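If you scroll down you'll find the structure; I have some questions about it.
A single protein chain has been removed from this complex, and every other one stays in its place.
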Amino acid sequence: MKASSALGIAGLTIRSLVGGKRIWAAAFLVLAPPLFAGIAAVFGKHVEPINLFHGFIFEFSLWFVVYLLALIYGIALTMGEIEDGTAGYLYLSAVPKWLIVLIQLAVTAVALTVSLFVNVALTGLAASLGKGTIPHLWRDVFSCTLVGSAGILVSLGYYVTCGLVFRSPTSALAGALIPTFFWEILMTNWPIRFAGFTVTNNLRGMLLPLVFEGKRGALYRYVRNFHLPDYGEAAMYLSILSGIFLVTAMIAAMNRSIEGKEAR
Amino acid sequence: MIVEAERLNKWYGRVIALNDVSLSIAPGITGLLGPNGAGKTSFMRIMIGLMRESSGTLKVLGASPWNNPALAVRLGYCPEHDGFYESMTGREFVTSLARIRGVKDCAAAASRAIDWVRMAEAADRKIVTYSRGMRQRIKIAQSVVHQPELLVLDEPLTGSDPLVRQELIGLIRNFAQEGGSVIVSSHVLHEIEQLTTKIVLIHRGRLVAEGDVRSIRDLIDRHPHTVEIRAERPRELAAALAKEPEVVEIRLENGSLWIRTPQPDAFYSKLPRIALSAGAEVKAISSPDDNLEAVFRYLTEQ
Partner (left out) sequence: MAIYDQSYAPWTGTYSSRLSRIRAMIAMELAQPFKNLWVLIIVLFSFSIVGSWLLLLFFATSSQVIPPFALGNRIYREGFYNYPLFSMILMVLSATVGASLIARDVRHHALLMYFSRSITRADYLVGKFLSLVLFLMIVTLGPGLLLFLGQLGMGQERLSTGERLSDLVAITLHSLILSVPMSAVVLAFSSLTKRTYLAAILWVIFYFISASLSPTLTFALKAEWPKMLSWPNLTAHLGDLCYSPRVPSPPLLDCGAWPPLLILGSLTILSLALVWRRLRSTEGEE
């Protein structure tokens, strides 16, 4: 009984992922970078495909696309249910609330990882339009997807937790946006030790040995931190973070009251 | 007893939704009556485990409903406000919810539930195209698809037209006749009267009365009534009414006679004879106290 209920919840989650206007925003996020990369490759002068590809991955895919995809769906998973009035149905199922959140997170994380793969692959192909193939393209695509999936897991976990903890969409959004855009962006632009505790720099640290062969080239001049976490440190930090957010989300789900319009 | 509440309290910040509510609800159909904001929905949400009580205890079918999926599948809930996966058809909606409640043959169960609420023809249309009555019926279908032991219906008749109302009342009665228990809330007494004789009255978060609906009706009749009468020759009518023992107060205001009587039934039965003998043609009679709100006022002022 529980397995079919769990599958039912997974089905509802997939349905909500592809339904509504969210899918258009997500599609835009996934397809815009390859589109711009393609335009730049075709019309740009002195364009090196590998620089274009890596530039887009570094500036777009690995933080911007990852965070915003996670934001769109992370908040929607929890706040959307409340706004639609469907949260009640979900929590009256045969599945405990913590498992509902886990299933929703897992399904969404897989879907977003696939979207990221599409984004990175298309960007690589678009960047090499008319200019020959990029060496080790598919190695880089899979490496970037792997690294990005870690970022997706962490950020999705955090945004889902915000949606569960805060009562109103405005508060959940503010709670989600503030650390992402203040902590992440500011800390990664300042040469201080705290920069090592940003998800962005840890993703960059994981990316460096996989895609850039450990060499801090032109792109890493944007990384104004003298100590970038290495692959092992970054993997551990991101694992710990995602674990913390996951557990917090599950606990928040267990304690979540659906208080309805009368409570507002 | 299917529901047992012991000193149940629920507050939202400084707003007290439920205040020291202790009651027991037996199997069968029970009406939960109260004006808007009385605490009916809060009580129901705690009953089905969507909300946690602030203090006190509540047991449904012998267990606490909070974080209890095993109990949740034995309950059916039809919320007051619409909440749908709008892009789904009615059939998809009911089937999906049957699946997550662990029903074995979801498609067949959904078809049965849809047939039971007489929505078979419209079941394959998207919910966004449904009328109010159809949405209400599909909500009830999802609440019974897993054959719950207890059905909790939050104001199912509100906003429905008379035809749909009668249909829904029939469905609820059928469910109870087939062995299920129902707790249905409303703020309209005569709707509940058509369903059950057992009611619980809640007002401003407090349990005001529980018992047979006939005794509540008696209360309406027993508590002092104000009656407004518009008549030709009101002074003559007033003089005639003043002699009657059922009349305790008469006021003439803006051309209307305002009568206060503790025995409205007796007063109404005598009024035509008195008016005839006074030669006063009665043009209109109304009473602002012939409603549940007046009963609540009376009960809470006791």
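Chains here go by letter, A and B, matching the order in which they are written, and residues are numbered from 1 within each.
Criterion: a contact is a pair of C-beta atoms (placed from the backbone, for glycine too) under 8 Å apart; a residue touches a chain by one contact, two chains touch by 3 or more.
Just so it is clear, the model here is predicted, and its values are computed rather than measured.
The hidden chain makes contact, of the residues A:Val47, A:Ala106 or A:Leu146, with A:Val47. Across A:Leu17, A:Ile72 or A:Val165, the single residue that touches the chain missing here is A:Ile72.
Across A:Phe64, A:Trp98 or A:Phe212, the single residue that touches the chain missing here is A:Phe64. Touching the chain that is not shown, out of B:Lys59, B:Arg230 or B:Lys270: B:Arg230 (per the contact rule at the top).
In the full complex, chain A touches the omitted chain through residues 21-22, 25, 28-29, 32, 36, 40, 44-48, 51-52, 55-56, 58-60, 64, 68, 71-72, 75-76, 79-80, 83, 168-175, 177-178, 181-182, 185-186, 189, 218-219, 222.
Definition applied: only the chains that are shown with their structure count from here on.
Interface of chain A with chain B (complex): residues 1-2, 4-5, 7-9, 11-12, 15-16, 19-20, 84-97, 254-255, 257-263. Residues 12, 17, 37, 41-42, 45, 48-52, 67, 69-70, 72-73, 75, 77, 79, 81-88, 96-97, 99-102, 104, 106, 142 of chain B touch chain A in their complex.
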